[in-house]
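Removed: one protein chain of the complex. Kept in place: all other protein chains.
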Amino acid sequence: MKAWEIRDWNFESLVLGECPEPVLGPRDVLLRIKAASLNYRDPLVVERGYGRYTGELPLIPIGDAVGEVIETGAAVTRVAVGDRVCPCFNQSWLDGPYATEHWWNQLGGRLDGVMRERMAVDERFVVKVPDHLTDLEAATLPCAGVTAWSALVEAGGIQAGDTVLVQGSGGVSLYALLIAKAFGCRVIATTSNAAKAKRLEALGADAVIDYTADPDWGRTAWDMTGGTGADVVVEVGGADTLKQSLRAVAGGGTVSLIGNLSGNVVELNLPSVFLKAARMVGIVVGHRASFEAMARCFAVNRLRPVVDERVFTFGELHEALRRQREGSFFGKIVIRFD
Amino acid sequence: MKAWEIRDWNFESLVLGECPEPVLGPRDVLLRIKAASLNYRDPLVVERGYGRYTGELPLIPIGDAVGEVIETGAAVTRVAVGDRVCPCFNQSWLDGPYATEHWWNQLGGRLDGVMRERMAVDERFVVKVPDHLTDLEAATLPCAGVTAWSALVEAGGIQAGDTVLVQGSGGVSLYALLIAKAFGCRVIATTSNAAKAKRLEALGADAVIDYTADPDWGRTAWDMTGGTGADVVVEVGGADTLKQSLRAVAGGGTVSLIGNLSGNVVELNLPSVFLKAARMVGIVVGHRASFEAMARCFAVNRLRPVVDERVFTFGELHEALRRQREGSFFGKIVIRFD
Amino acid sequence: MKAWEIRDWNFESLVLGECPEPVLGPRDVLLRIKAASLNYRDPLVVERGYGRYTGELPLIPIGDAVGEVIETGAAVTRVAVGDRVCPCFNQSWLDGPYATEHWWNQLGGRLDGVMRERMAVDERFVVKVPDHLTDLEAATLPCAGVTAWSALVEAGGIQAGDTVLVQGSGGVSLYALLIAKAFGCRVIATTSNAAKAKRLEALGADAVIDYTADPDWGRTAWDMTGGTGADVVVEVGGADTLKQSLRAVAGGGTVSLIGNLSGNVVELNLPSVFLKAARMVGIVVGHRASFEAMARCFAVNRLRPVVDERVFTFGELHEALRRQREGSFFGKIVIRFD
Partner (left out) sequence: MKAWEIRDWNFESLVLGECPEPVLGPRDVLLRIKAASLNYRDPLVVERGYGRYTGELPLIPIGDAVGEVIETGAAVTRVAVGDRVCPCFNQSWLDGPYATEHWWNQLGGRLDGVMRERMAVDERFVVKVPDHLTDLEAATLPCAGVTAWSALVEAGGIQAGDTVLVQGSGGVSLYALLIAKAFGCRVIATTSNAAKAKRLEALGADAVIDYTADPDWGRTAWDMTGGTGADVVVEVGGADTLKQSLRAVAGGGTVSLIGNLSGNVVELNLPSVFLKAARMVGIVVGHRASFEAMARCFAVNRLRPVVDERVFTFGELHEALRRQREGSFFGKIVIRFD
């Protein structure tokens, strides 16, 4: 069957080829992939951006997908043929605190990913998706959706009435906006232009700050809360934004550290953390229990993930990765398989 | 100034009289009471239903009210003249776990309550109310609202997508319905007739079960969740309902024990608790931090408490207590003071 | 190879026979069983005491054992040949909250148990045991040890300085005593005679109450804490003890419901729960993460489980079960396999 493979650590060596049909273990299910979705990490993987954690050649790329169960191992009980499921991005983390062993079990590096027609997955690491979602929407859940849930719910413990700050309009940030509104939170979003601001408001943002016009936007957010601060900040920017995030966060509040869009090394002013008894929590996607909880949240509240206007075909992986890398999208970049 | 007093432990000895003007300590605020609200416990207090915990004669009854700050002690910093605030039902519990010492510090027994024109309260035990609420609505927050919040949020840890089961249409149950919907939960409500069922649906209930027609409603609720159960059950009925509540609750779920409408002594089948690893949590209203969080939730989500159709005047305390006792109301019974 | 089997639901039909050699899946490990241990449930299983949850005939009984890894499947990474491990009593619960699906995955009913020479177990559901323990000691960890850990740590959240109340000298109670002392807690134990009282004190109990001489022992425990109560009560008695446990527990404290030695149905006085905002939490053993944490606790603090003076051989299963049922032991009943 057809599969994309990274044969050497560069884009030229990312090629469409063939891979063998998967063999099912007794607790495995066979998925026919229907759509995949890209994340910030996917173009980095092609160039071995996570060092030894990236995995070994050849590697089937991309971590997010939705598929249909077309066959089940003899001992499978949790799903059935015909179910529409996503494989968990992390294939060993069921629930509870993170352990470093889980780092090695991510789809699309170190483990082979989803860019193939069919794949076998342990039934314990797939999650059924809400019926009201299209395949394109459902494909975006595993990585960005679970990350946002971990940041807000697991790390942040959000409650209705809390204030949440989200940054920009990448996949995680838009998911965080949707989830925070479903929880009855007030959402302050940052963005770089008026058109995006409008779309953020249409998705439910209660206030939008243009960070290009207002470099001290953390202070502005603080003032918007009447001087109590944002209970949770979903921090995706890294070097350029952390200082403002700590300015915006409430006493005893949480900064969920997810991204490093603007660089890996930040200058951290310790008293800005002490003074507020702030909590900074590193997020590595999340466990299956979070995925299941998020899927319930989407089903009960009829939420729909935001899919970027440009959808790609199975053959257009290079084009899709390029768009991901360039950053000029709104919502999740999706690849349809048929 | 005018005040209602219980002079002996019976309804005949509940009379309208005079009490001295309060003296402000340095951290006290003086409230002009604008409206009060009744709870299940208030008629019981008149007949010393809580034994030594009820307090001593004479006692000013009723725990819930909203007032305007008309004077502040010299050291007050948290509120200002003109603020509209509720006194906390519990006047010693700020935050954190419950301790038995708090039992002694409840308004309207053991401490003097709110049925007087003006009262002094420590600024640390008042909470500002959302602007969009009328006085009648705001008066209902302290006891029923905080109890519902404790049951769902503090004890139950509800998340968007969870299923919550509420019983009937008393004050706590309607608050629980509103709060659960604000959190993005699915709500199953029980009731005794079609007219009330309609009102519950209008308030957001996703499903309503008539418990008179369906005595095994706990099983019905279980089935409605596809066999996973209700994550939190807000249990107000006591003897008659606990068995069904344990039938409805999810594995690892929470039954918040609040009321004993149908009796104090229940037969508990231990395996029904073991089997599910269920948690049964006694609720005693809640702390100031919960009140503040609930007030934020109501403000951000523009929620409105449900006030019973019949509103009483300051002079009609006996009539109001009778209505509370008879149970044929929908929402909170309120007394306006002007 | 040799195996004990329940061929019909009575003790006569519990016989020593043969079972086929296990076949290893890619993530399975093969264990040579070195010792097994009995629990309260094991004699009940023989007579199908858990109804449909007990499983189907024929059934290999007993849930607790320690074994040596003598072979590993091709994909195994967590353990190696030569490791000494216990299978988890629950073979699906890794971490996080309980779900009802886990009920079906307990060793020794519904799943086949440990009374056979060798067994295959998924590597994800075995836990390495501390080096300083003998095989006899290690065999007692999975059920009683994990239950005590769940009761105190997961449900009770004990901290150094807390007061813990344990009842009698069964397996769970003695484990709870050891663990509570390792956490720096104060332990009050109940017992029925002076000889057992001495042994409990030798194990670290700070105070022992003779419940035959003092039927209102809950009040006595309350007074011993200076009127603040026990932070956690490990409740194993059921019908006869729950009332006293609720008397002993602190405001906001936890009663971990584990056992029903004296009956399934209890009369519960609801105000005794409300008044204290007590939490009653059903315990169903626990997850692998608790087992691993408990094993670390035993290793770091060099704790030793208490093994009953009479140890049985593989052939003496009937005798061992009889001793378990009669209740006149102190510590865990163990069966050695060689």
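So that you can tell them apart, the chains are marked A, B and C in the order they are listed, and the count of residues begins at 1 in each.
Keep this in mind: a contact is a pair of C-beta atoms (placed from the backbone, for glycine too) under 8 Å apart; a residue touches a chain by one contact, two chains touch by 3 or more.
This is a predicted model, so every value here is computed, not measured.
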Contact with the hidden chain (one of A:R32, A:R199, A:R279 or A:R304): A:R279
Sole contact to the chain not displayed, among A:W9, A:W103 or A:F330: A:W103
Interface with the undisplayed chain - residues on chain C: 153, 159-162, 179, 182-186, 293-301
Residues belonging to chain B that touch the chain removed from view: 25-26, 94-97, 287, 289
Chain A, residues in touch with the chain not shown (by the definition above): 53, 97-103, 155, 227-229, 238-239, 242, 250-252, 257-258, 260, 264-271, 273-284
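Going forward, only the chains that are shown with their structure count from here on.
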Multi-chain contact residues (two or more partners), chain B: none
